[in-house]
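With one protein chain removed, the remaining protein chains of the complex are shown where they sit.
Chains: A, B, C and D, in written order; residue numbering restarts at 1 for each.
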Amino acid sequence: MFYREAGEFKTTYAKDQQTFPIALDRWGYFITLALAFLAVPFFINDYWANAVVLPFLIYVIAALGLNILTGYCGQVSLGTGGFMAVGAYASYKLMTAFPDLNIVFVILLSGGITALVGMLFGLPSLRIKGFYLAVATLAAQFFLVWLFNKVPWFYNYSASGQISAPERTLFGQAVTGANAVPAISYLFCLVFVVVLAWAARNLTRGANGRKWMAIRDMDIAAEIIGVNPLKTKLTAFGVSSFYIGVSGALLFAVYLGAAEVGEAFGINKSFLVLFMIIIGGLGSIFGSFAGAAFMVLMPVLLKNIMVGQFGFPTDIAAHFEFVIVGGLIVVFLIVEPHGLAMLWRIAKEKLRLWPFPH
Amino acid sequence: MNTQSYVTADGRTIGPAVMEMKNITLRFGGVVAIKDISFDIRQGEIRAIIGPNGAGKSSMLNVMNGFYHPQEGEVMFHGTKRRAMRPHQIAHQGIARTFQNIALFKGMSTLDNIMTGRLTHMKSGLLRQMVWWGASERDEVKNREVVEKIIDFLEIQAIRKTPVGRLPYGLQKRVELARALAAEPKLLLLDEPMAGMNVEEKEDMSRFILDVNDEFGTTIALIEHDMGVVMDIADRVVVMDYGKKIGDGTPEEVRTNQNVIDAYLGVAHD
Amino acid sequence: MLDTTEPTETLLEVNNIEVIYNHVILVLKGVSLSVPKGGITALLGGNGAGKTTTLKAISNLLHSERGEVTKGSISYRNAPVADLNPSALVKKGVIQVMEGRHCFEHLTIEENLMTGAYTRGAGRGEIAKDLEMVYEYFPRLRERRKSQAGYTSGGEQQMCAIGRALMSRPETVLLDEPSMGLAPQLVEEIFGIVKDLNEREGVSFLLAEQNTNVALRFAHYGYILESGRVVMDGPADELRENPDVKEFYLGMSDDGRKSFRDVRSYRRRKRWLS
Amino acid sequence: DLVFPSLSYRTGPYAANGIPFADGYEDYFTLVNARDGGIGGVPARVVKCETGYNTEKGVECYESTKGEGALVYQPLSTGITYQLIPKATADGIPVHSMGYGRTSAANGKVFSNIFNYPANYWNGASLAVNHILDENGGDIKGKKIALLYHNSAYGKEPIRTLEELAKKHGYDLSLLAVDHPGQEQKSQWLQIRREKPDYVLMWGWGVMNQVAIQEAANIRFPMDNFIGVWWSGSEVDVVPAGEGANGYKALAMHAVGDDFPVFDDLRKYVVDAGTAAGAGDQLGTVLYNRGMYAAMLAVEAAKTAQALHGVAEINPAQMRDGMEALEMTEAKMAALGMPGFGPEFTVTCENHGGPGLGAVQQWNATDKTWSLISDYGPSDMEVIGKLIMEDSSAFAAENNISESCN
Partner (left out) sequence: MSAGFYFGVEVFLNGLMAGVMYSLVALGFVLIFKASGIFNYAQGVMALFAALTLVGFQSGQIPFAHLINAVFGTELHHFGWKMPTILALIFTLMVMILFAFLVEKFILKHLVNQEPIILFMATIGLAYFMEGFGDLMWGSEIKKLDIGIPQGGNFWLEEKTATLGGDGFYGFYLDNLDIWATVCAIILVASLVVFSQYTKTGRALRAVADDHQAALSVGISLRAIWVIVWSIAGFVALIAGIMWGSKSGVQFSLSLIALKALPVLMLGGFTSIPGAIIGGLIIGVGEKMFEFLIGAPFLGGATENWFAYMLALLFLVFRPQGLFGEKIIERV
């Protein structure tokens, strides 16, 4: 028995409600955090930062956001790309209009603006449910992309409609722009991820989370119990959009540095983030991390193996990548429809029983 | 109208009417589910609603908690006419219920399900909850204590952390009752709480219902098909048939009512 | 009526099966039972004893719930059923009425009933006749035949589910909690129908029931299941006289039926928590 | 060795356009290695990376290849180019966005590492107008010109220029946006049918091109009054429309067809040797030629750099200098077996965009061939130069760049 729950008794309810009730998990968590903050910055280089780590961290935030809306509150949304675009354009406008505004505020304000937009598009969710809602959120996706493309004010009337992030610093270190050091950008995103993940965890384990889940599991019963459906759904849309907006702002400002709305925030982005939470596990904070890691790492890994190791022509490798990623998604869903988070949980359960099943 | 309080044989005080249904008619397209029914529920009593399948009993509960809006008639709550409200507003007035087809939140653990019953009592705002430490945690612990009491009371300690989807039917019903109780309602509506249980479990359930009524003074309206249970625990019984009221009175009166025997009981029950 | 003394052909044989859900939750821990041709066999037991699971194991519906039979065998007419799919089993004459009704919400009552005849190659006339038969048994259904099943009351749905199964002209019916949520009169009626079908048409029944009282009145033989094991079995009338059964399942004390009001102390026999 | 990354897209919605370009780009380096033993004696190495036209994958490709000593990037996507502008500048690696990307990058004083010679979108817009002027004897006052454009950064590029030129020449400009991917263009073409513009210009990409040409044929729009930018003028764009596409025109910044000595070399050293990147049946097609042309310019710039710095194994910074000093003369091209393949031009620090020369090509549906119907003519630098200065100084201001030439 390597992994044990038994023998740990909680004496207060507060203790019983903590995030990692098992000591082993708790230590694993602290060690991971320590590594992430104290070790990784010294090893990170351009390639790792830009190809893997930054997108991973940024997508974690988006996945957390969508997971709140879809995984916890049960409202399937395909508008993620559009909402990320709101975050990105908001941050661009803020950065260029108020050059002295601290970048942290820029990012947070962008999230706030996105939250408002998200709530606006969340209004129909009171009447529209299930896949109808999912498809309806595409209205947001297409409309927002069109809007940012069409109205020159959003891209400061530049000739091409591309937006580029100017350099902004924090404590004298560049976090955006070409001169940002990977370790700094990494730490900047990491702080956002940790704080937001922690907030998401708190939101979902308390009264709010229960309201969301009640709406998700059975909205009629929830309403009869006293959950105000509109208010609850709108909070979910708001909070979720805040996260997605922050991630959109980071994606643009810290990771990409330049963006064009149709390309960077198209419908594919919506699907990508949705994949992350499904593969990771709906309604699971850990799942958001696992799913983002999977969807970011998988293609890079496949490419490196197929092109780097086996010397496939790049196009065949790319086609295979589609085949493999698509196939893996299906396989995952078949093996465990509740995602990596559930697989992890079952593995732990098995480990706990080991070596005596049943 | 019953305004006089009285004391029952086993020493409980029955007060004036909490809820009065006045000439309720409910139609779904062509189907008339409830036809001009009036009755009342008095403070502290256990009121049973019985009747054959499809008589409109569940629909009646749905009218009581505002899920259905009757085409005619009105609902009086604490003596005043209730205006049109959404079900969640009604829940905040202190009405809780269980459902005929279990309506638990499948994705959550037993504990979380019961905690949802406390939502009407939990106040800390969004930002506070984000931070958790402080107000939010205190709120959580305070309500958790109430819930733990109910868990103890219903003897479901061992399944606290089990996802409800995995529980057998009978336990799910019990969790549902716990969730309704957690709201500390003034009026508790139970839709067939003992369906699918064996005698032993029904005994337990009856016990819980009686104790809730006794200890917290909760008024209870319940639908049940097991006549043994109804006869034993109800103070008064309404009988419905095809949307009409065909009997109303003490179990004893109802049992001997010929209309009721014809429509529902078949044979006089012991 | 079946004569219990005479050895009869065994239709269904369940041999020491174990069922695990989700690879980890062991639910049945060795259940054996047999259903004789032309008999009504009752499967009794409290909540979570594993009755539903047993029935689903027989009709091969476990798969879709991520459950599997890991040990033991089930045979129908001496042929193993493990690798038959549910539809092949229905063709062989074994049909299950599922717990909790499971009507097709968006289909009308009549369409629901018609789906029951799906596996039969019967012509329109024959199906119309069977439909008539079901309406004879459940007149209430005739009234509601054009409404969508999702909008009918709980009891109506239960009737619909049973009627639907009858439409397949089964040889063996696995009936899961037929009395749940039904008015007493209707319970009697449904059991009457079961008995009728059994006697007149020779349909065999395996019924899982909580309402021990009624079940034992109509069944020939009973098994009592507790936490995934058969703890007792015997002919129905013997079981009815057994003092434990009387106490725990029939709610009778030595001096007749107890009142529900009088059970003052909680029992601490939480079998399901074991 | 000298590393030339090839960021290609052989998958995704634009694969049909991406494949021949990438083949041409890669094959030319193979040829240089096989025939000349490399560039100045140093073998060229192509590092391939598939972007799928996706900006994020583009970043990954950039990061994963730059470590190998990449000399110059040809990102082959406007989106990716924008991404690389700050990154590559910071890393000191030059980017060559040939006929796409950020037009104002032509101002080398602001965009030190970005090159977009020999012509850019704004040149293109002007070239198209010039062609129309030629056809109408220099007077197009009151003519109606419609621009059908892909509703994205790329498609919107020519609008400013066309508006400026409209002021100058007095034509009426109407704008017709087509949303990605552009499968449905009924509205736009009904509008064209209604308003009967004299000319339709197209800035399209991917499936939009095929549908537009098909629809134009359907409404019987006179095809020789329909002019696409160079990204809307390859074989794949016109073939699906069959006969109907006959006479369609497109801009060109290099020659078409395989009637050049260099193709004999390619066949001999690359295709027959079995080292071709593709099936070897694309030689002479528009996009293959473009890829090859881009590679040739890269090789020539590398040679210039070698000469300039006197080393054979050049680094990216030296490559940049080579690009800034690039001179393409007719003699040079002829020596390479490509006489008249592209315009003559020189690059300077002030002008990373070249002279903006371009030609017009026309499709013959019966022979299934493109042919140039004009010489490499000049574009209206008077108008364009001003716009470039405006846009680049705005960028410089936003990003705190001081304009300079070293």
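General remarks:
To be clear about the criterion, a contact is a pair of C-beta atoms (placed from the backbone, for glycine too) under 8 Å apart; a residue touches a chain by one contact, two chains touch by 3 or more.
As the structure is a computational prediction, the values presented were derived from the model and not from experiment.
Contact with the omitted chain, checked across D:Asp1, D:Asp139 or D:Glu184, is made by D:Glu184. Set against the missing chain, the residues A:Leu120, A:Val181, A:Leu297 or A:Ile316 yield one that touches it, A:Ile316. Checked against the full complex, the candidates C:Lys91, C:Arg142 or C:Lys246 give a single residue touching the omitted chain, namely C:Lys91. The hidden chain makes contact, of the residues D:Ser126, D:Asn151 or D:Asn289, with D:Asn151. Remark: the omitted chain is touched by one listed residue; of B:Met19, B:Ile41, B:Ala103 or B:Leu167 this is B:Ala103.
Of the candidate positions C:Gln148, C:Asn242 or C:Ser259, contact with the hidden chain is made by C:Gln148.
In the full complex, the hidden chain is touched by chain A at residues 70, 76, 124, 127-132, 134-136, 138-139, 142-143, 145-146, 150, 220-221, 224, 267, 271, 274-275, 278, 282, 312-313, 315-316, 318-330, 333-334, 337. Interface residues of chain D with the unshown chain, by the touch rule above, are 10-13, 15-16, 19, 151, 175-179, 181, 183-184, 186-188, 190-191, 193-194, 206-207, 210-211, 214, 217-220, 236, 239-240, 242, 244, 274, 279. Where chain C meets the chain that is not shown, the touching residues are 59, 61, 63-65, 85-87, 89-91, 95-98, 102-107, 111-112, 114-116, 118-119, 148, 150-151, 164-165, 168.
Throughout what follows, only the chains that are shown with their structure count from here on.
At the far end from chain A, in terms of centres built from Cα atoms, lies C. Put simply, the chain nearest the middle, going by average C-alpha positions, is A.
Computed from the mean C-alpha positions, the centre of chain A lies at a distance of 37 Å from the centre of chain D. Chain A and chain B have centres, each the mean of its CA atoms, that are 42 Å apart. Contact of a single residue of chain B with at least two other chains is seen at no position. A list of each chain pair in contact follows: A-B, A-C, A-D, B-C.
Contact residues of chain C toward chain A in the complex are 22-24, 26. Listing the residues of chain A that touch chain C in their complex gives 346, 349-350, 353, 358.
Within the complex formed with chain B, the residues of chain C that make contact are 21, 25, 44-49, 99-100, 140, 144, 147, 151-156, 158-159, 177, 180-188, 210-213, 248-251, 257-261, 263-264, 266-267, 269-270, 272-273.
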